[in-house]
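Every protein chain except one is present and positioned as in the full complex.
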Amino acid sequence: MGTILQLLISGIAMGFIYALVAIEYTLIWNSTGLLNFSHDKIITVGAYIFAATFIVKMNMNKPLAIVLTFMLMGILGAVIASGIFNPLRHMRSNIFAVMGTMMLGRILAEAIRLIFGPVPFTIDNWLSGTIRIGTLMVTKANVIICVVAILVVIALQLFMNFTKVGKAMRCVAQNKKAAALMGINVAQNICITTAISAIICSVIGMLIIPLFNISTTMAASIGLKGFSAGVIGGFGYLPGAILGGLFIGVVENLAVAVLPAVYKDIVSFVLLIIFLLVRPSGFLGKKA
Amino acid sequence: MKIKLKPLHYAIATLALAAFLPFFITNDYYMMLLNRVLINIIVVLGLNFITGLTGQMNLGTAGIFALGAYSSALFTKYTNLSPWLGLVTAIIMGVLIGRGLGYPSLRVKGVYLSLTTIGFGEVVRLLIANTPKLTGGTQGVRNIRPYHIGSYQFQTQKEMYYLFLVFTAIAFFCAWRIACSKWGRIFKSLRDNAEAVEMSGVDIASCKIKAFTVASIFGTVAGAMYAHYMGYINPSTFNLDLSTNYVIMLMVGGLGSVTGTIFGSAVVTILPEMLRFLGNYYQIVFCSIILLGAIFFPDGWVSAVTVLFKKVYQRAAKGHYAEGGE
Partner (left out) sequence: MLKKWAAITLSTLMAFSLAACGGQPATTSGSTAAPAAPAGSTATGDTSAAAAAAATGNGEVIKIGLIAMMTGDNPLNGERMNQGVQMAVDECNAAGGINGSQVELIVVDDQTLQDVAVTSANKLIGEGVVGIIGPHRSTNAMAVEAVVKQAGVATFTGGTSPAISTLGNDYLFRCRASDGIFAEAAAAYAKELGCKKVGVFFNNDDFGAGAETVIKQYCVDNGLEYTAEGHNTGDKDFTPQIMKMKDAGVDTVIIWTHDAELAIHARQIYELGLAVQVVSSPGVTMQQVIDMCKEEYIEGWYGVTDYVSTSDEPTLVAFKESFQVKYGIDPELYAASYYGGTVALLEGIKAAGSTDRKAVMEAVKQVKDLKVPIGTLTCDENNDLIHNINVAQIENKVPRFIQSVTVE
């Protein structure tokens, strides 16, 4: 019984990470109709900039480092939007944008290796430690991720519903032509959306450092599973991302309680395929 | 007197050029690259039917390739029969996959299909890696016998090259005939406007499945060739990066262009090797070139060159008229 509970808790903890990943790529999907296949590398870049440059090299205090990382990642997001998303979304087929983001991902990975070196590392005293309740254990980092994920969703909902820029983003997501006719600068809007998405990526990057350590492949698996989370929860619907993430996290863990543990990855992909075939709008999404 | 050059003449000329190429290459390293290019051409010819012509995204090509390689390798390993029968097994596997992938592609479109195919590719790889009793698991399959006719074995790179050249010529001819036929035209119209095709009374479902089946057969045949060529396969080769590479080859050659596949495969296979002199930077330079190509030359690099020629020709013509003043 204790094992099942622990698996549930760990599953929920991982689930919130998947949820955050689903949120950041759903933002871009909503506004551009494109999937950002380089998001896991952007997460890694965020982690590296935070840890390697600010903490290790410049020895800054952490709050300042966080703010600076957000700024830099926001700029990176805007650059990616103007360089890749805006030119490529007008193509007659989505394949160009998809390949563009994949190439971007590879370039980012190589850039990280060339700039920061290939040695994996970690930073001390950053969100470390655990909380114990009886025989059950959850790491502080996981708790913080859970709280941050919920805060991010609330903040985004408020932003999208009550600010001018946010409302403009929703218009662009629904119908770009109409939005443009209404005087919304679609290209600029996409830049802002991507910048926000990149900042969320950097948040994810910073939060998973104590769990996964910093290396070039730290975010590879959560990237693809994040896609599954978004689809299952409700493609394009932000609160659905949390539901989808939790669902995958828990099912994964419980499944390998009965199956051999090596099939863990297969579980999330099979779930993805089943949902795409049977119910592409996920649990909470609206039917297209 | 102008000779009307028919496509057949181009084909014969290219084939002749290709046949004489090995005489100028003394290095096995380059022969090996050419053999790789030939295998990749066949895969991309297949991929062209799904992504190029009918416009559906397929990021699971590595899965198809893997299934072709493993079905042929395991068949020849367990039955000790000729690799040619392994090739037949691969073709049968291709038909099965085509049906298997074709039906989901009816329900799932666009970006969802790309996710489904990624999922397919990953599941194939993980299943192969985790069933060691059947597939050898992560240790792979060794001692895969090369093709042979009677007692003559195709062992060296040059021998393989000629064999593969025959395969590729056949594949290219088939692909070209299909693309130019009624089916090819239907495929192209599916990409541009699926509803219009449906309204014309064509059964889209069976068309899409046909497209997937043809593509899968090409993929599995190439996979079988790969297995008997390398002599050793293991599942870590058949990952998302490989699928991505095939789509890049298609893009570089131009979506929908059958002749472009030759160029695309050649570039993506050979260019990284040629860039090795850049030392630590060759990967990032290659990826940047491809990215810039995707942004600026989405119709393929060949189209970029033809556009350039046209511009130069037009400018020359303009200059001529300006001077002549007529």
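By letter and in written order, the chains are A and B; residue numbering begins at 1 in each of them.
Just so we're on the same page, a residue touches a chain if its C-beta (ideal position, glycine included) is under 8 Å from a C-beta of that chain, and two chains touch if they have at least 3 such contacts.
All values reported here derive from a predicted model rather than from experimental measurement.
Undergrad: Of the residues B:Asn27, B:Asn80 or B:Ser151, I need the one that contacts the missing chain.
TA: B:Asn27
Undergrad: Per the definition of touch given earlier, which of B:Cys207, B:Val267 or B:Ile290 contacts the omitted chain?
TA: Residue touching the chain left out of view: B:Val267.
Undergrad: For the full complex, which residue in B:Val43, B:Val111, B:Ala129 or B:Ala224 touches the chain that was left out?
TA: B:Ala129
Undergrad: Which residues does chain A use to touch the chain missing from this display?
TA: 3, 6-7, 10, 14, 110, 113, 117-122, 128, 130, 135, 137, 139, 211-213, 215-218, 220-222, 253, 256-257, 260-262, 264-265
Undergrad: Using the touch rule from the top, list residues of chain B that touch the missing partner.
TA: Here the touching residues of chain B are 5, 7, 10, 13-14, 17-18, 21-30, 32-34, 36, 126, 129-130, 132, 137-140, 142, 155-159, 162, 230-232, 234, 236-237, 253, 257, 259-260, 262-263, 266-267, 270, 273-274, 276, 280, 282-283, 301-303, 305-306, 309-310.
Simple rule for what comes next: only the chains that are shown with their structure count from here on.
Undergrad: Roughly how far is chain A from chain B, going centre to centre by Cα mean, in whole Å?
TA: Computed from C-alpha means, the inter-chain centre distance equals 33 Å.
Undergrad: Would you pull the chain A residues touching chain B in the complex into a rising list?
TA: 29, 33-35, 83-84, 87-88, 91, 93-96, 98-100, 102-104, 106-107, 110-111, 114, 224, 227-228, 231, 235, 260, 262-263, 265-266, 269-270, 272-273, 276-277, 280
Undergrad: Can you check the complex and tell me which residues of chain B touch chain A?
TA: 51, 55, 57, 59, 104, 107-108, 110-112, 114-116, 118-120, 122-123, 126-127, 129-130, 191, 244, 247-248, 251, 255, 280-281, 283-284, 287-288, 290-291, 294-295, 298
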